[in-house]
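Of the protein chains in this complex, one is absent; all others appear in place.
Take a look at subunit A:
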Amino acid sequence: MFIPCDRGGDSAAPDFKGFTLLMPAVSVGNVGQLAIDLVISTLDMTKVGYFYTDCLVPMVGNNPYATAEENSTELSINAEVYSLPSKKLVVLQIRSPFIKNKYRPFCETLLSWVKSSKCARVVLLSSSHAYQRDDEQLLGTPLRYLLTPDLQEAVGGRMKELNWKEMEKVAAYPGISDTDKVLHIPGGGITKLLFTESCSEGIQMAVLLKFCSEGDNIPDAFVLVNYLNEWLQLIKSEVSTIHNSMDPSSPWKIPSSWRLLFGNGLPPALF
């Protein structure tokens, strides 16, 4: 599945032992993917390979993180892997939707790659439909986290210190009070599947998600990436609040590919 980039002289495959794998779920508003774009762009991460998979719709374009003419012509495809060894961070970016009936095969292949490359833990950035919140969830923070039992011991305490809220379970049959509670992440894409598989396979996984709706999801991406930063401290930020969105002095760098998200310029003949 993972194909390392040919880096010329250095022919050894990259070593991710002990690294944290950061990845998005293709979910409502694409918030996870936008947040990952911010991480890759700000930390100026190097591409180290890609996933050769039949589970995602094919796409290709030129370098989405280009900053100048010289670095704008590297091809980029739908599932690529970037790394920053100094922070023991490896990032997977997914750029297209899943093909029907391919969610499960992708999750299985991904988790077996996580195990074979000996990543220490996986952090999944995701989102969930805001309109599906219950009365209590409508109040307070729209951010939630989940930890697999294997990661609970290591970082559960830190989450409590940060005063984070764990994703609530909901009744399997709403309206009937004495039913089992289940995990329900509407609009979360493969989030629930990956999480439940990781629980049963003993993989250390954390899910960070935000309740949101489709629309201009750039502010949601900033909120989610700042939430991630509260824990992982990827960049220094003096004021790390959830209200820091599109502040021009924000430390996150918007990639050049975010231009024209809402259409082209207007025809002058219109006026």
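Just so it is clear, a contact is a pair of C-beta atoms (placed from the backbone, for glycine too) under 8 Å apart; a residue touches a chain by one contact, two chains touch by 3 or more; residues count from 1.
In this section, contacts and distances are computed from a predicted model.
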Per UniProt record, name of the chain withheld from view ["Phosphatidylinositol glycan anchor biosynthesis class T", "Proteasome assembly chaperone 1", "UTP14C small subunit processome component" or "Dolichyl-phosphate-mannose--protein mannosyltransferase"]: "Proteasome assembly chaperone 1"
Sole residue of A:Ile190, A:Ala221 or A:Leu234 that reaches the chain not shown, by the stated touch rule: A:Ile190
Of A:Gly140, A:Gly175 or A:Pro267, the one touching the omitted chain in the full complex: A:Pro267
Footprint left on subunit A by the chain that the document does not show: 26-30, 54, 57-64, 66, 72-75, 77-78, 96-103, 184-190, 192-193, 214-215, 256-269
